[in-house]
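We show some of the complex, not the whole, and keep each chain where it was.
As written, the chain order gives the labels A and B, with residue 1 at the start of each chain.
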Amino acid sequence: MEILSGVYQDMTTGAPITLFIRNRDADSRPYEILRRLFRPGHADYTYFKKYGHFDFRGGGRYSARETAARVAAGVVAGKILEPLGIKVMAYTIELGGIRATSIDLDFVEKSSLFCPDPKATEKMEEVLSRAKKEGDSIGGIAEVRVTGCPAGLGEPVFDKLDADLAKAVMSVGTVKGVEIGAGFEAARFKGSENNDPMTPEGFGSNRAGGILGGISNGDEITLRAAMKPIPSINQEQNTVDREGQPSKLTFGGRHDIASIPRIIPVLEAMVRIVLADHYLRTKATT
Amino acid sequence: MEILSGVYQDMTTGAPITLFIRNRDADSRPYEILRRLFRPGHADYTYFKKYGHFDFRGGGRYSARETAARVAAGVVAGKILEPLGIKVMAYTIELGGIRATSIDLDFVEKSSLFCPDPKATEKMEEVLSRAKKEGDSIGGIAEVRVTGCPAGLGEPVFDKLDADLAKAVMSVGTVKGVEIGAGFEAARFKGSENNDPMTPEGFGSNRAGGILGGISNGDEITLRAAMKPIPSINQEQNTVDREGQPSKLTFGGRHDIASIPRIIPVLEAMVRIVLADHYLRTKATT
């Protein structure tokens, strides 16, 4: 990576920080087939419909490669959050149907799948390996926790902190669902159970996920994102060509079996970017 | 409602359309207690922490009353979508733990709870009535369907259609989770199951929820939102006062038992607004 602008003598200058990553490890040959066919589950079709003309090499603009830029930007955002004591951590809580049942945050870095549960990690590795053999792929769920976030970040009505987090996380290609705090489970609870009691020591529970009315409440911010299985699989699939004629596709490009664990730092980056933005906004106006 | 600007002789003029709703049915007396105490599950505390000074009458800026403006704006957005044949419909699929198991869209308008399942409606009404008796509240899940949306709406990377939908829906106060298409379920499927096959007649399934790579694919757009139980309940709750001292709160303001069914038109409105915005963007640039 090359820093093209915005940093001088190890300090930012106020100019835009341009982080430049040349992709030197690209092999566009498998993508040649996209001249004719669409890959199911990919954006080949929608880009073709929207733009007519598109750069399909390596998946182009909708390739998961673009998340490298998110991670790089997240590091810059992290530099804003660090002196404030705001820490963001993401990990795998579910993969291929296996759910982590214990949360040992110290284990996350040791787990090959960034999973806080040693036993679940083993089972996940098995499921992953089985999917690989079958030429298939699997999905999963990641959880993000933010500690040290002060109360007061987030704007009323439209630019709520949870709304911006949801957008940022959903903008990652593989994500199909986002929930804050108790999330979808909150729909099954009663108000008397779901309200976090307020005590002199702080909130008695954290079903809100650290956000009330779109504004951080000083408690830990928690959210979860659901990732679909990677659409590239080593199996023959039914598809159509650009003229709408039926065809069979077996796609040989390089691809992972699951977006986990690679998505973990991407989610951390997106959350950091949103928090840094809201911190600067709050700094300006309160 | 009064239209203050932007419309002349039943046509828009290009000037901002100002829709003005005076709240003539307000009773601020029960809110007097907010001078001292915070309501658990409400934004009283976060507004106090963010702004120090806040207008607590009726919940102020974070009151569910602000959704009236969203619904009004959604009608304007609908006027843009209507001639394009884009239709947005929301309904209740779960309330207080009761899930709709059949989907009869014609029944939605007949259901007191905008639920497409007659039997589920009955059970939901019972749960609702029981919660009322207990002075409690319940949460639920709504589903939104968009038909007639052409392929090509949505922007690459950050302003993906699903990202903007997630933000818009999550910005509604009561919402704690959003999912597109198969959503969280997608995390448990294999790629071979989750990819929607492409055929000359269109997609063979719609697990993507009508959006691929953040751009509409021409299929039905489907999303679900989880609503937490309304935090205002008729039970005594533990809370603190502005000085952090423990206190008991029994709050008597007017409130519903569930945000459903009132949230249904709000969700429709937010989805319409996002689609209209993206339609105008796409019109400019493609």
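Rule of thumb we're sticking to: a residue touches a chain if its C-beta (ideal position, glycine included) is under 8 Å from a C-beta of that chain, and two chains touch if they have at least 3 such contacts.
On a predicted model such as this, the values are computed, not experimentally measured, just so you know.
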2 chains shown - copies of the sequence in the complete complex:
4
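One rule holds in what follows: only the chains that are shown with their structure count from here on.
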How much rotation, in degrees rounded to the nearest 5, is required to superimpose chain A onto chain B on the basis of Cα coordinates?
180
Can you compute the centre-to-centre distance for chain A and chain B, using the mean CA position of each chain? Integer Å is fine.
23
In the complex, chain A residues that touch chain B
38, 40-43, 45-47, 49-51, 61-62, 66, 94, 96-97, 131, 134, 136-141, 151-152, 154, 156-160, 162-171, 173, 176-200, 204, 208-209, 211-218, 226-233, 235, 237-240, 244-246, 282, 286
